[in-house]
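Yeah, one chain of the complex is gone here, protein chain that is, but the others are all in their spots.
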Amino acid sequence: MIEVNDIQKKFGRKKVLKGVSFTAEKGEITCIIGINGVGKTTIMNAIMNLTPLNGGQILINGETISKHSYEKITFIPDAIIMQPNMTIAEAMQFMADFYDSWNQERATELLKFFKLKQSEKINNLSKGNRAKVNLLLGLALDVDYLLMDEPFSGIDIFSREQIAEVFTSHLVEDRGVIITTHEINDIEHLIDKAVLLDDGKVLKQFNSEEVRETEGKSVVDVMREVYQP
Amino acid sequence: MKRYWRLISIVTVVVLTVGTFYIQSSLAAGGYPEFSIENISGDEEVIESVILNGSYNTGTGMHVAVDVKPEDSEYFNKQSFFERLQGMYSSEVKRLQEEYRSFMRGKAGSLTSYLETEETLAYADVNNQSVRTSGSEMEFDIAVLDKENGETTAFKAPVPNRAMYHQVYVEDVQMADNTLRVITRNFSRNGENVLHLYHFDITKQEITGDERIAMTGENEENAMSDFMKVRESDQTAPSDYIIFRENSPANQNEQGYIVYNLETGEKQQLDFSGRDVLLSHNEHLYLSTGDQILQYNIETDEMTAEIDLPAQGDGETQEQSPPLFHVTNDRMYLLTSIPGQKMGQNIVVIDTTSGETLYNGKVTSEKPVDQHGSLHIFDIQIR
Partner (left out) sequence: MNRFMKLVNFELSRFMKIYLVLVAMTVVVQVAGVIVKANEYIGKANQAINEDGLSMAQFVEQNGVMSFMDFTRSLWFMGPIAICAAALIFYIFMIWYRDWFGKNTFIYRLLMLPTARLNVYLAKAASIVLMVLGLVSIQLIILPLENRVFKWMVPVDFRSDMTLGQIVNWNYLSILVPQTFVEFILYYGAGFMAVSVLFTAILFERSFRWKGLLLGIGYVTLSVIIFALPVLSELFLNRNYFYPLEMLGLEVALGLIVTFMSIWMGHYLLTKKITV
């Protein structure tokens, strides 16, 4: 379980996170939703200890993050985080070199699934294919938790479909996933839990299935209620 | 492993190259000629403790400091780092530092600042400019060590009339009873320089006297164009006299010598008809005539010995510059260069009392020296 407890973050004088709390379970897809730049990426960065907090605490399976955590939790930002002059094969080799949790079989499978060529240079890829490589490098790690920042933004429709397909496949299986997005359409049917964010605060968090069953509302319906009262 | 070729190759290249370089340079000679002193006549034991300080000129504008000893030579750049680190002090100062480590701490390296007798080690220096202070704050730094009980008396005193001076340097330190006498050369702001004698009362820790012994400049009576202290055989040894050479403004070529008696305060003019005084040693002065060394006694005011120099190969010993000269324990050491030769210098050791030549030798190099190279020796040192 990832527990985010009352985290606060300031950029200069501007408070971006004003006490955000939520949890994400293993085996569930948690979606952090915010209409515009409201600190979604900052939350992801904070979970990965990529930016310091001004308050609050984040626990992963009850512990604060350490170097060992990076074998168990990984983050896929919206831009590719590899040396652009590497080929896909080199990037995969880099990951295999440094991560014990690298799963070469899964990587090969993903390569086939995304129809990517190993010899291709990351630099020369289309935006959609770059996003796929980014996803591949994260998904091929045997991690418990997967964090994805806006995996669908600025990507062509076919790539989006392909990526969305991954979530339902055995490639994600029983891992915990946290996704940030401002656009819910592609994955509405996939998400287990939604965290609605605005102005640095959590407006509402709920289990999508529960809401559907008890209140007969979709995630978008709840969003409408919350954001446009 | 193949993927790590960059790391492996850089580390290999660095370790091999740097390792080879330092192993090789520690084993190999510096590539400069080795010098030694070749015996012509006399007993080798006489020059056992002689060190000739010099420098080897490669002929391409580079000079390498070298010490030539009877058996071999030692280039400074072959010294270990730690030897070089301490090499900024003369061997005499180094000896003092080893024997009186805490007294010598923070003291300047110039031998003219020291006086050593059986009972005391005295030190005087002038702090000229520092980052903090301007020249107008210059002060004496005085310290006297009683060797018997190990007690140090140290104090500072402002230089009298210090606002007048640009810089003040200590030329010699002497002591009698409880009075320290410090001879300084004071460079005035108006361009003149004056030889001063300051008296310090060690018990009261204050300046008790200030005399002007000599000065340059045209305004003053008896002023000279320049003066130079005559080299002493042992700079730190006690002496009753201050001897300096004057150049009068009236006649540039005429050199007179002046002896100042520290006890009586009397000044005495000496005329050696143009001959150079090479060195002072206790009450004696040594002069060179070219083929003779004259010994003059200050106390009795007479020439006490005439020592003939051994004749050189072709009998021509006349040369432009005076020979290098050193006296210790009734022995004098002379280094004369052979005219027209860049390399061969003769070294002669003579008994000052008997005038007998104890040793005659020649500086030679093992292998023939590079045709452009030359050796220049500028000091004789006796260990």
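Order of writing sets the labels: A and B. Residues in every chain begin at 1.
By our rule, a residue touches a chain if its C-beta (ideal position, glycine included) is under 8 Å from a C-beta of that chain, and two chains touch if they have at least 3 such contacts.
Bear in mind the structure is a predicted one, so any value in this text is a computation, not a measurement.
Considering B:Asn77, B:Thr117, B:Thr289 or B:Thr353, the position touching the chain not shown turns out to be B:Asn77 (whole complex). The missing chain, though absent from the display, is touched by one residue of A:Glu63, A:Asp100 or A:Asp174; that residue is A:Asp100. Residues 1, 3-4, 6-7, 10-11, 13-14, 16-18, 21-22, 24-26, 28, 30-32, 58-62, 77, 80-82, 84-86, 88, 97, 101, 105-106, 108, 127, 129-133, 370, 372 are the ones on chain B that touch the missing chain.
Looking at chain A, the residues touching the absent chain are 45, 48-52, 67-71, 74-75, 77, 79-84, 94, 97-101, 122.
To be clear about the criterion, only the chains that are shown with their structure count from here on.
Centre-to-centre separation between chain A and chain B, using Cα means, comes to 81 Å.
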